[in-house]
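In this view, the complex is presented without one of its protein chains, the others remaining in place.
Letters A and B name the chains as they come in the text, with residue numbers starting at 1 for each one.
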Amino acid sequence: MATIEQTTEIGAPAHRGASPGHDPHATATGVPNTKLAMWIFLASDCLFFGAFIATYLLYRGRDKVGPGPKELFDIPFTSATSFILLMSSLTMVLALAAIQRGDERRLRIWLLATALLGATFIAGQVFEFTEFNHEGLNLNTNLFGSTFFILTGFHGAHVTAGIIWLMSLWGMASQGRLKQGDSEKVEIAGLYWHFVDVVWIVIFTVIYLVPQPAAPGGG
Amino acid sequence: MRLQRTRRELHTRWWIPALATLALVLTACSTESGPENRQNPLRPKGEYAEKIDDLFGPVFWVSVVIGVLVVAATVLVAVKFRTRKGEDVRPKQTHGSTPLEIGWTILPAVILLAVAVPTVSTIFSLDEEPINPVEVTAVAKQWWWQFDYPRDDNGKKVVTANDMHIPVDRDVLVTLTACDESLPNTVGTETPGCNVLHSFWVPELAGKRDVVPGRENQLKIRADEEGVYVGQCAEYCGLSHANMKFRVIAQSESEYQAWLEAQRADAEVALDDSSDVEELFTAKFQCTNCHTSEDSSLSTYGPNLTHFASREVFASGYYELTRERLIEWLLDAPSLIPMQSDDCRLGSPGSVEGAICVGMPSFTKNPPEGADGQRFPAMKHEEAEILADYLLSLT
Partner (left out) sequence: MTTVAGALTTVKRRPLLLRRPTKTTGAFSWFTTIDHKKIGIMYCATAMLFFLVGGLEALLIRLQLAGPNGTVVTAAQYNELFTMHGTTMVFLVGMPMAVGIANYFVPIMIGARDVAFPRLNAFGFYVVVAGGIFLYSSWIPGINGVPNGGWFGYTPLTDTPLTAGFLPGRGPDFWTVGVVMLGIGSTTSAINFIVTILNLRAPGMTLMRMPVFVWMMLVVAFLTVFAMPIITVALIMVFFDRNYGSLFFQASAGADPLLYQHLFWLFGHPEVYILILPGMGIVSEILPVFSRKPLFGYSVVVFSGIAIGFLGWGVWAHHMFATGLGPVAISAFGVSTMLIAVPTGVKIFNWLSTVWRGAVRLTTAMLFALGFIAMFTIGGLSGVLHSVVPSDTQQTDTYFVVAHFHYVLFGGLLFGVFGGFYYWLPKVYGRMLDERVGKINFWTMLIGFNLTFFPMHFVGLYGMPRRTYRYDAGLGWDAWNLVETIGAFVIAVSTLIFLANIIVSIMLKRGAVAGDDPWDGRTLEWTTTSPPPDYNFADIPEIEGRDAHWHHKYTEDEEGRLMPLPSGGAAAAAEGDGHHDGIHMPSPSIYPLITGLGLLPLGYAAVYHSFAWLGVGVVVLLYGLYAWAIEPGTEPDESDHGGGAPARVPEPVH
């Protein structure tokens, strides 16, 4: 759905009877339409992740069989990938700053960097999933497996959608179709990207950092 | 140009629908307790159902009064201030009134407070610990009720189905579960398998309480009069939800104890290894895959049949137990109670491979596969009669 938001007003004319010389984005609240829409979407998405996180918390420590988080987690590794994801928020900020300055070359660099950092995070997640799988954790192993894979998996899907979005912007920028006046498009993508990062901070804290109860049957 | 509303007589015909509705409501309410159908919550037969009814009654009538007033007010404003076509009435433009708004915010709040206080106190009084209760466990299965009575000194419990016997004038604490060792565990843990949500409801004895897998809900019931009360599953539980009924038979303490003793005993008619019955019951139709007729302490996938003939109802509790009905049932159970027993594998309820039969299969139409993978032969009418006579001997 995120990508829908992105493309909503691209190419859609300012048709509110705007005449030349007027700011086509003038609205009753002063907030541009796309930005307001993105904020509302993100608020909605908060409930989406909130419901998954609540489920995870409710089911913590209720497993009847292992393996549980204690046997599986490699906190340093996941901390590293989390750090990479957080750094991508920085590059995202730099990308926005670049387009607002009209610096298209740096815009392209930072967009690409953000996408690559995101992709690194996803690669880490794929590696982690594979490792857990080898150690005997599947969706159907226990509640930890179900909640962990679905929650982090849907977060990964959000990041992936963000990467596709960023690469689309990068493609536009490379064709010279992302000018200084289009900074709102980058800003909207940035809002989404920062949100996905913030959600990860919550997920990382809840899943990895809050002390785990030992799973019965586990080591 | 008239600025003043002209008074007009009201057309009586507008009152016809209003009066008709009122008449309908009052007629219906005058038979307020409704039919004697043994499952009517408005005819409570025990302390706890009465408490609910005592709370419901006044609130209901207050609601009826408010409802009639508001509906009447709606009709009244429509009729009283009606204008004719083309009439140019220019009403005063009122925009609101703070005192009125405050008034009609407070008024319902006060009424609701008057409702809330007895509501909360009844909630807590119904939740009080029962005194010296009889404890019964109700296991909800697809689609019938199993009732487990506590273990005796030898550690044997009594397992029965569809009929629940209780003593009168005594609290009965019903523990509700949807999980039982006889049910297949489909998730690979070493815990009893569970089926789905059900709801235990004997309207004349208590409100309903859901049977939630993984939880042990409890419900207090109590009957003040001897008699038979009808219960019914009240939470949608799949194909035959509508049929999942049961009976609560309230007896004097002595009759109840006698019944319990009789149920504890082993079957009076044991299976003879060489009889026709044994051949049909165990080998040919493999009834013992899901049932037992010899040990009343076992929880089985299908109802425990040890004292089958002592029951009033069978087949999900929907039918009175008669020989004709029983023969019909043995031949083609799904025609009486719809069940998901087509193309399933019988006798392996613990398996997760292939569809498991839910409920009794038909032995005439599309007989199921046995545990050996072979389809059963169709049951002949004589065979059904032999089995029925055997079952009806199990008192």
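We take it that contacts are C-beta pairs under 8 Å (C-beta built on N, C-alpha and C of every residue); 3 or more make two chains touch, one makes a residue touch a chain.
Computed from a prediction, not measured in an experiment: that's the story for all the values here.
Enquirer: Please provide the labels of all shown chains that the missing chain touches.
Expert: The chain that is not shown is in contact with A, B.
Enquirer: Pick out which of B:201, B:281, B:301 or B:363 touches the chain that's been left out of the picture.
Expert: Touching the chain that is not displayed is residue B:201.
Enquirer: For the chain that's not shown, point to the residue among B:217, B:364 or B:393 touching it.
Expert: Hidden-chain contact among the options goes to B:217.
Enquirer: One chain is left out of this view; which of B:93, B:132 or B:254 touches it in the full complex?
Expert: Final answer for the missing-chain contact: B:93.
Enquirer: Pick out the residues on chain A that sit against the missing chain.
Expert: 1, 3-20, 22-23, 26-31, 33, 36-37, 40-41, 43-45, 47-48, 51-52, 55, 58-59, 62-64, 138-140, 142-143, 145-147, 149-150, 154, 168
Enquirer: For chain B, enumerate the residues touching the unshown chain of the complex.
Expert: Touch set of chain B with respect to the missing chain: 3, 17, 21, 24-25, 28, 34-37, 39-42, 49, 51-53, 55-56, 59-60, 63, 66-67, 70-71, 73-75, 77-78, 81-83, 87, 89-97, 100-101, 104-105, 108-109, 112, 115-116, 119-120, 122-124, 126-127, 142, 178-179, 184-187, 189, 191-197, 199, 201, 203, 206-210, 212-215, 217-218, 232-243, 318, 338, 340, 344, 352-358.
One rule holds in what follows: only the chains that are shown with their structure count from here on.
Enquirer: Note which residues of chain B are touching chain A in the complex, please.
Expert: The touching residues are 187-191.
Enquirer: Looking at the complex, which residues from chain A come into contact with chain B?
Expert: So the residues of chain A in touch with chain B come to 64-65, 140.
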